[in-house]
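Every protein chain except one is present and positioned as in the full complex.
The letters A, B and C name the chains in turn, as written, and every chain counts its residues from 1.
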Amino acid sequence: MLRTGSALGVAVIGHSFMGKAHSQAWRNVNATYDSTLVSMRVLVGSNPTSTAESAAKYGWEESSTDWRATILREDIDIVDICTPGALHAEIALFALAHGKHVVVEKPLANTLAEAEEMNAAALAAAERGVISMVGFNYRRIPALTMAQRMLAEGRLGQLRQLNIRYYQDWLVDDSAPMTWRLRKDEAGSGALGDLASHAVDQLRFLTGAQISSASATSRTFVTERAGDSGPEQVSVDDAIWATLELDNGAIATVEASRMATGRKNSLRIEVYGSQGSLEFDLESMNFLKLYEASHDAGEQGFKSIMVTEPEHPYLDGWWPTGHVLGWAESFTHEIRDFLAAIVSGIPASPSFADGLAVQRVLAGIEDSATQSGARVKVAGAN
Amino acid sequence: MLRTGSALGVAVIGHSFMGKAHSQAWRNVNATYDSTLVSMRVLVGSNPTSTAESAAKYGWEESSTDWRATILREDIDIVDICTPGALHAEIALFALAHGKHVVVEKPLANTLAEAEEMNAAALAAAERGVISMVGFNYRRIPALTMAQRMLAEGRLGQLRQLNIRYYQDWLVDDSAPMTWRLRKDEAGSGALGDLASHAVDQLRFLTGAQISSASATSRTFVTERAGDSGPEQVSVDDAIWATLELDNGAIATVEASRMATGRKNSLRIEVYGSQGSLEFDLESMNFLKLYEASHDAGEQGFKSIMVTEPEHPYLDGWWPTGHVLGWAESFTHEIRDFLAAIVSGIPASPSFADGLAVQRVLAGIEDSATQSGARVKVAGAN
Amino acid sequence: MLRTGSALGVAVIGHSFMGKAHSQAWRNVNATYDSTLVSMRVLVGSNPTSTAESAAKYGWEESSTDWRATILREDIDIVDICTPGALHAEIALFALAHGKHVVVEKPLANTLAEAEEMNAAALAAAERGVISMVGFNYRRIPALTMAQRMLAEGRLGQLRQLNIRYYQDWLVDDSAPMTWRLRKDEAGSGALGDLASHAVDQLRFLTGAQISSASATSRTFVTERAGDSGPEQVSVDDAIWATLELDNGAIATVEASRMATGRKNSLRIEVYGSQGSLEFDLESMNFLKLYEASHDAGEQGFKSIMVTEPEHPYLDGWWPTGHVLGWAESFTHEIRDFLAAIVSGIPASPSFADGLAVQRVLAGIEDSATQSGARVKVAGAN
Partner (left out) sequence: MLRTGSALGVAVIGHSFMGKAHSQAWRNVNATYDSTLVSMRVLVGSNPTSTAESAAKYGWEESSTDWRATILREDIDIVDICTPGALHAEIALFALAHGKHVVVEKPLANTLAEAEEMNAAALAAAERGVISMVGFNYRRIPALTMAQRMLAEGRLGQLRQLNIRYYQDWLVDDSAPMTWRLRKDEAGSGALGDLASHAVDQLRFLTGAQISSASATSRTFVTERAGDSGPEQVSVDDAIWATLELDNGAIATVEASRMATGRKNSLRIEVYGSQGSLEFDLESMNFLKLYEASHDAGEQGFKSIMVTEPEHPYLDGWWPTGHVLGWAESFTHEIRDFLAAIVSGIPASPSFADGLAVQRVLAGIEDSATQSGARVKVAGAN
């Protein structure tokens, strides 16, 4: 058991969707894994009443509206940032500067400049033993963790083609009203930052390769929606399509859409290599499909592996064979790994550098889309 | 919000598989739903050291090895029984006698006689406002709750055929060693009590009908396994097959096996009515397949509904659209409903009477199997 | 190439559904396989006009209403019987007596007595080099032929459980009118003879085992339907359920229904052995699912093999890799094998003895159903 000494004190900043999901992870991690003990000290939000209510519901000892004061508390070791992206940089830089371990929800930041600064701060803090991580939770879906391990072992041979797409459909109805998520100045981008960021992270995670260049198209299908004071222009993308070159010679398509009618939360991944293939869909997240060219002729096919067994990543903490996990468990796994990094002193993954690399690819996609698809080199790529 | 006054004090008896799963439900129910607040007071086990460790991990305030003393504590309102079946009756009777609300894991008891006594005690306690429930958690899988509602509305017309089968494969290997689960005197039965009990409960739950009679076959494929002191006889069934008559005129097959190679935890349900059909598999528990004969000719088919939307049962407490749940969430739902029953004073479901009814059907199946399949009337059925 | 000498002359008796399907097989067999050349000489029916029309459409040289005269023609070598079951025995006995090779659609006959007589005649004729076969065409679905070969090689280890069910839904609507198929005196039985016969044949084919005994239930859900002169009693089963013992120690369920809403033509087969499992559904007939317990722990799962490759049975005659076949191709395969038997003199399979064995099992199922499920020994079984 890793647990030694007193429990680590945690503060979560933000208590809407992600704050709730992360709270569940902090609440369950010790029951699931033999992790370092944690104390759920403070939940931080802007509205004192609703933050206090959330804190009570989600199991936090206290609530606060002052993230700076909270971070400065001596009994806070870990800062978990679940705010909107515009605040990520300021909070993370402050926490790192004060020696607190930081996990920040994806995407790392709203701008490349912020991401660069955060990465620099994380590298500096790491020298003082401070751990930082960006929360691409899908790396901790057991089927995808397993896929990554198989790919790292070279099980599929030379990678040639990948398709990664993240489709949702909550904007299908053109009478759905305007929201801040559809304004570029507030949200940064649309499906690109929200969904394609996961796809690009998976692409990097699964292949271990650099993304060299992008050729992309983006589209806003419903250009105007009902705002509070009449029709308002939608200034972000509804969907994007990109064809990426990887430095290992593979070609990957990345697609994201909030208009793919009928797809509720479909992150679908296909990997084709010279020796085999993998297929995954987040809507059926307990399964990984594997095709191996080495099987006897006449007995080849996609094998649907139920990733719920003791041999599978993260499953040791849960239930006996065959008991499926849900989406939220990915956060428990993420927090377990983050705690293990803190205890071991080994840097956590994905790092802020990973978060920055994803954003450079997103920037390349956006650039290419504004240039009618002309291929754009990704900053920092070889 | 239902929460008023002080939190209800809970004790869980038993801390292996089911104790861990129930602990997770108690730990998360308040974060998920606006339920009555609960305090996780005592986890009870037989071994003081391991029970204390489990209590710390799972979030309990205290641990104990004395279930009687724990039940008698004034700050304990709810007793949740997760022990092996042989202890269910004694603990439940004691708790009910002392006015504590009781939830007991399925199956209700190891013998029909115990189940009868427990049911009588629950009925008597109900008159004093004491709530009791048996933990058939699969009633709280959202897709199955939804199926039940559709059936209750008559959506499938007159029911004709059902297939419910629960297949696992953990006994496939004939070199797997002897365990207490394979001894009749300790386990009562094999796949019958362990797996077919869920199937029979679903049959009753989904149809709302009585099961009138059974024609059944059972089989032990591996009759001898390696015990601590040499080969030992397996005295329970590996698999059972039953064809049941329902009092609504339908015929149902119920199958259970621990030898169905490749099926990890497959509770598969099919319902065929004059107006449509339903299909479900626990291994893909977020989906319900619906066929409606009323659709236009040429456009009929099985529709795969992702039961992860705000309109679906239990989903309001969780995440936005399309985020899948896992097996363990069924217990959180179960505890929510149990708390709602306590607050409202409306009896909880499934009741001890339901648990008793299931066991009468299992007894009928066992009887028929010993009579070479001759049809046997189920006790208590019309 | 097998083709030597002059083409074999063929007559098909019957020109409705099966006559049309068999005609397609005769028309295409030489284009598909290097089989003995055939001449499509005579199509026989009872109505001269419609038979002549069918003959012209289906590619026959002539039509006739006299099956005896047709069989006696010197230029007829092969008699293919596609009439209703009541005529099978008379025609087959006549053809065999006159030295013609005979293929007869399943089921072999309407009564056990007829089937016994036909089998005796086929055995006698075989001594004179006359080939006979019963047309269980699903043995020639490539995925099922492949399944049989894998099982014969022992690939699944010791067989334990099988589920074979044949579900259709064309009788779901209780306002559908009376037909001869629902009268016992004309049709013999309902789903039992029509659908369960295929299921039982597959059970024998796949396992190579004898079926020892049956415990069964049958049901007529709609007991009265609109006839030409008012309501008329339905005298055959709508559905049957049987649990069969095999002489290899396995247990098999066989189900058949014409009331399984939404199942259009679903012959679903599952085989569970100590080393692996197989799964098949006729509605997706180009796929066979295989589970192998020998795969690495953590990489086990059902592999969906697309049975459309050069390595697969019967595929050599068709198209390049990945081009799916349809239901009707099973008859082309059947005729190819029948022609190969004629040329080689090696008895064809399934033989009349196989057809008789299936009917003995169906009789056992029927007997048990009339005795409330009491297990009945199958005639002729060990």
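Basically, a contact is a pair of C-beta atoms (placed from the backbone, for glycine too) under 8 Å apart; a residue touches a chain by one contact, two chains touch by 3 or more.
Keep in mind that this is a model prediction, so the values were computed, not measured.
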item	value
For the chain not depicted, the shown chains it touches	A, B, C
Given A:N119, A:S197 or A:S257, the one touching the chain that is not displayed	A:S257
Of A:T111, A:T217, A:S235 or A:T321, the one touching the omitted chain in the full complex	A:T217
Among A:S6, A:S50, A:Q161 or A:Q233, the residue in touch with the chain that has been omitted	A:Q161
Residue among C:A86, C:L123 or C:M306 touching the omitted chain	C:M306
Which residue of B:R204, B:R225 or B:H312 touches the chain not shown here	B:H312
Positions on subunit C where the hidden chain makes contact	17, 20-21, 23-24, 27-28, 30-31, 34, 57-59, 168, 170, 263-266, 282-286, 306, 308-309, 318-329
Positions on subunit A contacted by the hidden chain, ascending	156, 160-161, 163, 172-174, 215, 217, 219, 221, 239, 241, 243, 249, 251, 253, 255, 257, 259-262, 272-277, 291, 293, 300-302, 368, 371-375
Those residues of subunit B which, in the complete complex, touch the missing chain	146, 287, 290, 295, 297-306, 309, 311-312
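In this section, only the chains that are shown with their structure count from here on.
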item	value
Copy-to-copy rotation for subunit A and subunit C - C-alpha atoms, rounded to a multiple of 5°	180
Chain copies touching (subunit B, subunit C) - same or different residues, decided at half shared	same
Centre-of-Cα separation between subunit B and subunit A, whole angstrom	35
Interchain centroid distance [CA atoms averaged], subunit B/subunit C, Å	42
Where subunit A touches two or more other chains at once, by residue number	306, 309
